[in-house]
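One protein chain omitted, others in place.
Up next is subunit A:
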Amino acid sequence: MTDILVQLGNGFLACLHPTTMLMLVVGIIVGLLVGVLPGLTLVMGVVLFLPFTYKMQVTDAIVLLSAMYVSGTYGGAFTSILFRIPGEPIHVPLLWDGYAMARKGKPAQALGWTLIAAFVGGLLSAVAMVLLTKPVASFALRFSSPEYFAILVFGLTSVIALGSGSLANALISLALGLLIASVGTDAIYGAERFTFGMPIFADGIEFLVVMVGAYGVGEVLTRLERGFSSKPLAAVATTKTKLPSLGEIGAVKSMLLRSTVIGHIVGLIPGAGATVAAFVSYGVEKQFGRKRAEMGSGVVEGIVAPQSAATASVGGALIPLLALGIPGSGATAVILGAFMLHGIQPGPQIMATSSAMVYTIFASIFIGIAVMCLMGYFAIRPLVKILDFPESIVSAFVMLFCFVGALAIRSNVTDLWLMIGFGALGYLFERYGFPIAPLVLGVILGPLAEESFMNSMISFSNDWTVFFTRPISGTVMALAILTLSLPIIGLIRNRRKPGASLAAAPAAAAEPNKAAPATAAPRAVRP
C-alpha cells in the first residue's frame, strides 16, 4: 500500500514536468473540443491525434491520449444538455434528463451535476484502477493463448450484444470487419490471403485506415449529403455552470457510487466502452433506482448515472490495457497502438519493467480529471462558441486530419485510397442503419483472436476443448455465449409484447420516456 502511494507520488511529480503537464492540458482541451463537436467522436479524435505523438516521449504520448480519453467522456455533456446534440454517442442518455432539466429553465444546474458526476465517478474509478491493476496484472500471468482467445471472443460478442440497433446488422458489420482483418499475410504460417498479388495488401489493411475512413470520412460524407444544414445555435453562450450543494450530492451518494462501479466494470470488459457504460448505468437507474418513475422528466439521477459511469469507464478500461495489453474500448485500442508505436507492449510485464511510466499515467488521470473539471467550470462559454462555426468549415478540418492521419501510418498513398473507400463504406453503413463500431472492432480484434486461436491449437495439439476446460477461458467463454444469447432472448420476448420494441438510439433520443429502459434493461442484470 505505501509502496503504491510512493510510486503514485513519484508519478504525480513526473506529471508536473513541463512537457508532460503541457501534453496533459492539451489532451484535456482537445478531448473537450472533440466531445463538444458532434460527429467528431472521441475515438476519431484520439486517432487523429495519434500521428502527432510519434515523435514524443512515450509517457507524454500516452498522457496526451489518455487525457483526451478522459475529457472526451465529458465534453459532449454541454451540447447534449444545451442543444440536444450529443457530441458523442456516450451522451445520448444525457439527452433524456439533461435536456429536459435545461428545458425546465435549469441548464446551469444540469451542467453542474454533470461536472460533479464526472469528477466523482472519474476519481473513484481512478482509485480503483491504481489498487486493482497490480493484482489483475499478477493474475494476468495465468492468462495464456486460450484465455486471450476467450476474452477476445467475449469482446467481439459483447460489441454486438451491447450496441444499439438491429442484431443482424451488427453481426454483418462484425463479419465484414473480420473479413477485412483477414487480408494480408497470416501471422503464424505466412500464407497470403486476399492479396490479389498486390504488395500493399500483403501487409494487411491497417485498422487505423478503416477507423479513420469509416468514422471520419463517412461522417463528413453524411453531412455533405445533408448540405451541412445543421443550424448555428446562438444565444447560449452566456450559460454558466451552477454546482449542486454538498447536501444535494449527499442525497444521491449511493446512486453515484453504484453508477461509478457499473462504469468501472463495464470499462473493464473488452469491447464495451464509455457509451455502453452510460447506457447500462442509465438503464439500471431506470429499472431499479429510487426515482425510476420520474426518469426522463429531468431528474438529477438521469444526469448523474450516465455521466459518472461514462467517466468511470476510463479507469476500468485502462486496467486490461495496461495489465493485459488488451484494449477495452475504441479509444484504448488507439492508446494501445501508441504504446506499440513506441515499442512498448502493454501487458503483465509493463508493471515490472516500466512501473514509473505506468504510475505517471495513473497520476495523469487524477490530475486530468481535476484539470478537466476546472476547465469545464470556467470554459463553457468558449467551448460552446465552436457551435457557431459553420459545419462546412469544421468538416473541412476533419477531412484534412483524416488524410494526414492515414498517410502518417506508413507513408503510403494507397492507404489514402483505402481510407476513402472505407469512408464510402462508413457513409453507406450510416445511411442504411449498420453500426460502424462492430466493423472497426472486428478489424482490430480479429487478427488478435486469430493468432491466439492458432497459438492455442499449436500449444495444445489441436485440442479445441481447451477453450472450455481451462477455468478462466471456460468462464469467459460461458459469459460470451450468455452475452450473445441474451439479446436474442430479449428479441423473442419483445416479439410477444407488441409495442415495446427494441428502439435504436435516435428513436430513443426522440422519445425520452420509454425507449431507454427497453434498450438498457436486458443488460442491467449482467454485471
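Convention: a contact is a pair of C-beta atoms (placed from the backbone, for glycine too) under 8 Å apart; a residue touches a chain by one contact, two chains touch by 3 or more; residues count from 1.
In this section, contacts and distances are computed from a predicted model.
Q: Which one, "Tripartite tricarboxylate transporter substrate binding protein", "Putative secreted hydrolase", "Succinate dehydrogenase" or "Fe-S cluster assembly protein SufB", is the UniProt name for the chain you do not see?
A: This omitted chain is identified in its UniProt record as "Tripartite tricarboxylate transporter substrate binding protein".
Q: Have a look at A:T353, A:S392, A:T469 or A:S485 and name the one touching the chain we're not showing.
A: That would be A:T353, which touches the missing chain.
Q: For a quick check of understanding: of A:L22, A:L131 or A:I188, which residue touches the chain that isn't displayed?
A: Counting the whole complex, the residue in contact with the absent chain is A:I188.
Q: For a quick check of understanding: of A:D203, A:E225 or A:D463, which residue touches the chain that isn't displayed?
A: Of all options in A:D203, A:E225 or A:D463, contact with the hidden chain holds for A:D203.
Q: Touch as defined at the start, partner being the missing chain; which of A:L16, A:A396, A:I458 or A:A478 qualifies?
A: In the full complex, the listed residue that touches the missing chain is A:I458.
Q: Tell me where the left-out chain touches subunit A, residue by residue.
A: Against the left-out chain, subunit A lists 54, 58, 140-145, 148, 185, 187-190, 199, 202-203, 325, 340-350, 352-353, 410-411, 451, 455, 458-459.
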